[in-house]
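A single structure is presented below for examination.
Left out: one protein chain. Kept in place: all the others.
Think of it as A and B in the order they're written, each chain with its own count starting at 1.
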Amino acid sequence: MTESALTDSLEAPPRQGGWHGFAADWSSDQRAFKSATWGKAMIWIFLLSDTFIFSCFLLSYMTVRMSTTVPWPDPGKVFALTIAGREIPLILIAIMTFILISSSGTMAMAVNFGYRHDRVKSAVLMLATAAFGASFVGMQAFEWTHLILEGVRPWGNPWGAAQFGSCFFLITGFHGTHVTIGVIFLLITARKVLRGDFESGRRGFFTSRKGRYEIVETMGLYWHFVDLVWVFIFALFYLW
Amino acid sequence: MVDIGAAEGIPPAEVEDVELYHAKSWVTKYVFCQDAKVIAIQYSITAISIGLVALVLSWLIRLQLAFPGTFSIVTPSNYYQFVTMHGMIMVIYLLTALFLGGFGNYLIPLMVGARDMVFPYVNMLSYWVYLLAVVVLVASFFAPGGPTGAGWTLYPPQAILEGTPGRQWGIILMLVSLILFIIGFTMGGLNYVVTVLQGRTRGMTMMRLPLTVWGIFTATILALLAFPALFVASVMMLFDRVLGTSFFMPAIVAAGEHLKYGGGSPILFQHLFWFFGHPEVYIVALPAFGIVSDLISVHSRKNIFGYRMMVWALVAIAVLSFIVWGHHMYISGMNPPFGFFFATSTLIIAVPTAIKVYNWVLTLWRGDIHLTVPMLFALGFIVTFVNGGITGLFLGNVIVDVPLSATMFVVAHFHMVMGIAPILVVFGGIYHWYPKITGRMLNERLGQIHFWITFLGAYLIYFPMHYLGFIGVPRRYYELGETAFVPASAATLNVAITAAALIVGAAQTVFFFNVIWSLYKGKLAGGNPWRAASLEWQTPETPPGHGNWGKELPVVYRWAYDYSVPGAGQDFLPQNQPPAIPAR
Partner (left out) sequence: MTQSTSVPGKNVGHQEGQQHPIKLYLIVWGWLFVLSTCSYLVDYFGIEGFLRWFLILLFMIVKAGLIVAIFMHMAWERLALMYAILVPPGAVLLFVAIMAFESDYTHFTRVAFFGTGSASAQTETLASAKPGPETGTATAPPDELKKEAEKHGPEVSKPEVASEGRNAALSDSAAATGEAGKTAPVSGSAAGAATTGEAGTTALASGNAVGVAAVHNDITAAAKAPEAKFYTLKPGDTLWKIAEAEYGLGHGGKYHLIFEANKSLLSDPGKVHPGQVLRIPPNSG
């Protein structure tokens, strides 16, 4: 299990690219995804499954919205905020979008610095990501409060189809849960990076396995996915 | 199959050997254990235990149908609760969990030559969340109002309305249990898929995997992509019930009351449910296909006919199963032209399925057939599956489905195709791998008794049921009462079916006795009693130890089906036996 011995054995012939590589990878032994570690393959497949969950939520929203005979409230108006005496549509949502995109940017760089073994930069960027994420959740809480005060409930609202509130709370709530979980794991991962767990081979508390910097990338993939979902929610829920 | 690897040399290891978690105490060794083999046994025992509950429920259902109103325990409400719980438990908590969690956990690491699943800790969590889901499900039996009686499809609006039994707590617990099950399953499912994709040993290419692994692998992918729809449907229905949202609830007047619901789409639920529900059929069937292929090949000492075709048929079925869900909804009031689309895709799916059946039969053709107990069950599977599959073709056509839908014909069809057939494979698989798991053989004689009662009994139960469906006996009815179209003899038939059901159910005690008795008194098996070629029989220890393979991982040189090889020393070549003589 020494690494050097294995590094020697890793002198595999250069891999082909393109379609030949595709066929070669699938017909090879050991691993089908030659560019992915176990953790990365797992998170990708998990995200695929999660994609189906969010898609089902969104298509349910589409179905109830298209089949209702009652007018659907105009999200532009519902989510407008009055700032300095002017009503600006969707302004809060736009800010939330920018925040989440920014967090994705910092996360991408954290992954990069992680692979360069730059622990401090990686951890700081991850903490920044977590901070962006937390502020996103905070703004979502503000938005929820705002709407609840205006009388929007999961079972009804003052402006039209009851499903508006149901879908809103369900979809943003489920997305917000993802963000919250992400923030928690970001904090844990940042602590591990800062402490140097991935250099010293310290074992995980639960799994008692040694971690590697690929965990930062795995974390990053999850976080970008959360951002990705928001892109769809922003377009399909708020802008429709 | 050509031994490319053997000729060109096996590539070096790409991934370092894993460091396994070694149990430090009895608790971490047998209870909170990360070893896939222990998890498999935990899964199997839990699934079979809850399955026995469902079996008893089916007896109660049958007793009511044969002797309406005779048994005070089966009130109308109870009847619907029993039907619902029977269906739900059998399909999800027994078959899905047993095939993927039980067989998958045990066989995948052994068959692909891995030390364990890739993420053993997550794998362990998977079982405990599953157990929690089962506990929640069982809790609904003791909740006020009892378990839900909405039918296993849980169709809204009636599932959550006043008047449906178990409306108070049953439906809530049911939905929570489903959500937990899906979360737990996802953790396990990711492990199974990634282990097959990324955790194989040297020389083990995808096209050398035994078909058992292929079946479980494709089924797990289906599950990972189909369960989300059920997850979403469950969450939204839970909201409808608890918060009073109207995702699935149209405006409703019940008992003169204008209910608070309005504007939702009940048919949306049906689409979501069946987008999960149809792949679910194949989640149960594909592992059965895979296992049966291996049983037939091993016990007829012949390589599987058309291995690649079998693999591609599995993949094709898996892909197609995502575009046929609407055939469960012909009478639901969906957009009528959909019937054309879904009927067509449904009939297309019969092609790869038929290929599989032909290949099984052609594997048997001129094979050296050993009528061992696993082989009997495998043959029984082919017969029942073909039977159920053909009635499936009837029901796949809209105009035939419309009159037959919601009759006993449908009940007979799906019990034949996804009840009896997979259960026969489960038994066959247990008889086949029990020696590997325990080191002892199951008793042959008891096994034969078990098989013949189960197999013939299944026909006694379900064959007449087709006839009942043809004359129009509806399913799900508590009591038929007086009708113009059902002759009185149908009641006699019902009594006969019930008698058969009771006998078949009781005969399972033979199996359980066999399993327990053989654990202590069974004939010692040795490492490879069936002289099988696949990797799980080549472990250094039987039962396999922690880490499966001792010091060195095995290296694979050929596919899993080299039986009756001309010129070989014995009549089979294990996958990990280096080619001493140039292969062929």
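Keep this in mind: a contact is a pair of C-beta atoms (placed from the backbone, for glycine too) under 8 Å apart; a residue touches a chain by one contact, two chains touch by 3 or more.
Since the model is a prediction, treat every value here as computed from it, not as a measurement.
Could you tell me which of B:Ala251, B:Leu371 or B:Leu524 touches the chain that is not displayed?
Spelled out, the listed residue whose C-beta touches the missing chain is B:Ala251.
Using the definition of touch stated at the top, determine which of A:Ala36, A:Met139 or A:Ile188 touches the missing chain.
Considering the complete complex, A:Ala36 is the one touching the chain left out.
Among A:Asp29, A:Glu143, A:Asp197 or A:Glu214, single out the residue that touches the unshown chain.
A:Glu214
Considering the whole complex rather than only what is displayed, give the residues of chain B touching the chain that is not shown.
Those residues of chain B that touch the unshown chain are 16, 76-77, 79-80, 149-151, 155-159, 161-165, 225, 250-260, 262-268, 270-271, 275, 322-323, 326, 331-335, 338, 405-406, 474-481.
Need a quick check: the contact residues on chain A for the chain that isn't drawn.
Residues of chain A in touch with the missing chain: 3, 6-7, 10, 12, 14-15, 17-19, 21-22, 25-26, 32-37, 40-41, 44-45, 47-48, 51-52, 55-56, 59, 62-71, 76, 89-90, 94, 97-98, 101-102, 104-105, 107-109, 111-112, 115-116, 151, 153, 156-162, 212-214, 217, 220-221, 224-225, 227-228, 231-232, 234-236, 238-240.
Following the convention adopted for this analysis, only the chains that are shown with their structure count from here on.
Where the centres are mean C-alpha positions, what is the separation of chain A from chain B, in Å?
Their C-alpha centroids are separated by 33 Å.
Can you list the chain B residues touching chain A in their complex?
Answer in residue numbers: 5, 10-17, 19, 21, 118-121, 186, 189-191, 193-194, 197-208, 224-229, 231-233, 235-236, 239, 243-247, 260, 262-265, 268, 271-272, 275, 556.
Once bound in the complex, which stretches of chain A touch chain B?
1, 3, 6, 9-12, 26-34, 36-38, 41-42, 45-46, 48-50, 52-53, 55-57, 60, 63-64, 67-70, 154-155, 161-163, 165-166, 170, 174, 206-210
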